[in-house]
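All protein chains of the complex are present and in place, except for one that has been dropped.
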Amino acid sequence: MLALSCLYLKWSKLVQEQRSRVVKLENTEKNYHRDVDYRTIIQETIIRKNRRRKIVNKVFTGITIACVALALTLLGSILLEVVKNGIAAISIEFLTEPQGSIIRGDGGIGPAIQGTLLVVGYASIIGVPIGILAGVYLSEYAGNSKFAYAVRFFNNVMTGLPSIVVGIVGYILLVVTIGSFNITAGAVALSIIMIPIVVGVTEATLRLVPNSVREAAHSLGVPKWKVTLFITLKSAKNGVLTGIVLAISRIAGETAPLIMTVLGTSLFFQGVVSPVDALPLRIWRLASQPYDHAHSFGWGAALILIIMVLSLSILLRFFVLEKRFKPGSSSTWITNRLTRE
Amino acid sequence: MFLSSFLLRGRRRGDRVFKWVVIGAAGYTLLMLVLVTASVFEGSIPIFSLEGFGGFIFNTDWNPVSGREAYGALPYVIGTLVSSAIAMAIGVPISLGIAVFVSEIAPPKIGTPIGFIVEILAAVPSIVYGLWALFVFRFWIVDFIERPLYEAFGGTIPFFARTPFGLDIFTAGIVLAIMIIPIISSISREILKAIPNSQREAAYSLGATRWETVWKVLFPYAKAGLLGAAVMGLGRAVGETILVTMIIGNAIGANAIPDSLFSPSQTLSSIIANEFNEAVTVFHSSALIALGFVLFLLTMGINAGAQLLVSKMVKVSPGAKE
Partner (left out) sequence: MSTEEYAKAINYTPSSSSSADAKRGGYKVSVRNLNSWFGSKQALKNINFDVKENTITALIGPSGCGKTTLIRCLNRMNEMTPGATVKGSVYLNDIDMYANSVDPVIIKRRMGMVFQKPNPFPTMSIYDNVAAGLKLNGIKDKAMIREIVEESLKGAALWDEVKDELGKPGLSLSGGQQQRLCIARALAMQPEVLLMDEPTSALDPIASAKIEELMNWLKTELTVIIVTHNMQQAARVSDYTAFMYLGEVVEYGPTQQIFKNPRKELTERYVSGKFG
């Protein structure tokens, strides 16, 4: 009896194993076993968690809207304050006269306006041609040489040069040697900031000019330098112009490089080796004085500066950039190149 | 025959001349960098030979009195790092929020103008930021943030211990944050735009909500690029001078090491701006130039890193939305 039951147990075990092996085989042959239970579990989980996920989604969207609102509010505040506080100071006298008595609060920022225009112009005379030519080199003449790589890499890196360091360099190279603070040092310092920007923009926009333009000109027998200057560069004119104008509005707002190069003065332009005033410097000096009218002048100067800087940027974006570039791509790239200090 | 070869030679001469002109211009740009590095380094030599490089960096003195001169960069390095850290902590999340809003949430009619306006923020000169911060924003911060924090936690948490006047490292950090938001958000926006649409479609077809897509699919995809954008913002914050000088409180030497968020402090760039024109002794000037050198190294390192990160991202996913 015992033996029989043992045998029976063994036999049923064997049958069990057989059956499970069959089931396993079935499972592997039918490579995809749809278990309806999975579907139900998934559906139930989804329905259960859906409300919470929607709420989380809404919360995050709300947060981003808050961020945007914050940024817009702050920008609005800046512009509002500048206009509100600055407009009171604006007058013909303000714009053309040098600073009068500090206590009486008359006069204006004439020399600062003149100085900014001069130093920026001077810097552009240095920076624009060099920047364009170097950009032309990188786009049209450079091969894969180490030199070209270095030029490109370091120009990129130099867009991040702190402007105070540029000021120090201007001081060492041109103030110490000449013997006094002077506009030339300031112009050279600003050009150091300007050049990498112009190089980058020029190279980028020249690269966008299709090769067919160059080839067509070459096939007509025009020498390469003429092709580059009069044809390729001309087609990229808008982009290059944009880059230049944006670089100019960037350096017009720079303060740090001017502190130890042009120094700032209350006099009008006195010569290439003399100090000169500039709007950012004047604003800084006015802001540090304890008198209300000095502050008011400061706001007025800031208003002038912002008008100069923003109008260039905005006008250019509206009339040139949006038509020529894919919205976003190079224009943002350009803006980024310019807005580092 | 003679004429044509003459003309040819003339043309070739023009080409050769122009070629050397452009190479010269390119070389000038490298020369600029060499001059910058060399002059700053050379100007730092006096102080480095006096105190040693390490000695200078880790010193906290700042004594321009002749006979007892000692200079140290440490407080200002700390000031730069802390103010930038605050700026990043506040600025990066807000920038990402703006970037996601403009790129993923807002319809183009709203998104494009908003992106444009945020970029205008980038064009405002930092002196104007400084003016606004000094005369307007500082009081908002004192009234709405610093004072409440001081009154609530001033006794207990050392971070909030000092009486807040608004001219301190906290304010500097906040305004720096505002300044770097346009940069970080516009680069991030470009990067998000560069992610192929097929990724979003895959996520949505699996039932992901918009934010789940952003966090679990888009951000991981764009990790390197977004990091690069943040680092570019950091580079800007570190190098900022005039704004910081106007609101950081201008402490000197060991006093410049902030013991609370509401302490006045000083950064590498702000002290240079403040003292450079008044420095009389050789060592004082040299110390200031050496601070510039340290700042230079710091910024160059940060920016080189950012370039590498952003270019790595662009290589991974070339091309815009499919």
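In this document, chain identifiers A and B correspond to the written order of the chains, with residue numbering beginning at 1 in each.
As a working rule, a contact is a pair of C-beta atoms (placed from the backbone, for glycine too) under 8 Å apart; a residue touches a chain by one contact, two chains touch by 3 or more.
Here the structure is a predicted model, which is why all the values come from computation and not from measurement.
Chemist: I'm checking contacts with the chain that's been left out. Which of A:I46, A:A69 or A:L315 qualifies?
Modeler: Of the listed residues, the one touching the omitted chain is A:I46.
Chemist: Which residue, B:G52, B:P158, B:G207 or B:G301, contacts the hidden chain when the whole complex is considered?
Modeler: From the options B:G52, B:P158, B:G207 or B:G301, the contact with the absent chain belongs to B:G207.
Chemist: Any idea which of B:M32, B:I127, B:V217 or B:V231 touches the chain not displayed?
Modeler: Final answer for the missing-chain contact: B:V217.
Chemist: If you put the missing chain back, which residues of chain B would it touch?
Modeler: Here the touching residues of chain B are 107-108, 196, 198-209, 212, 216-217, 220-221, 223, 316, 322.
Chemist: Since one chain isn't shown, list which residues of chain A touch it in the complete complex.
Modeler: 31-35, 38-50, 53-54
Here, only the chains that are shown with their structure count from here on.
Chemist: Which whole number of Å gives the spacing of the CA centres of chain A and chain B?
Modeler: 11
Chemist: Where on chain B does chain A make contact in their complex?
Modeler: 11-12, 14-15, 17-19, 21-30, 32-33, 35-36, 39-40, 42-43, 93-95, 97-98, 100-102, 105, 112, 114-132, 134-137, 178, 181-183, 185-187, 189-190, 193, 207, 209-212, 214, 232, 235-236, 238-242, 246, 269, 272-273, 276-277, 288-289, 292, 295-296, 299-300, 302-304, 306-307, 320
Chemist: Spell out the part of chain A that touches chain B in their complex, as residue ranges.
Modeler: It comes out as residues 46, 53-54, 56-57, 60-61, 63-68, 70-72, 74-75, 77-78, 81-82, 85, 129-134, 136-138, 140-142, 147-148, 150-151, 153-169, 171-173, 192, 195-196, 199, 223-226, 228-229, 249-250, 252-256, 259-260, 263, 280, 283-284, 287, 295, 298-299, 302, 305-306, 309-310, 313-314, 317, 326-329, 332-333, 335-336, 338-341.
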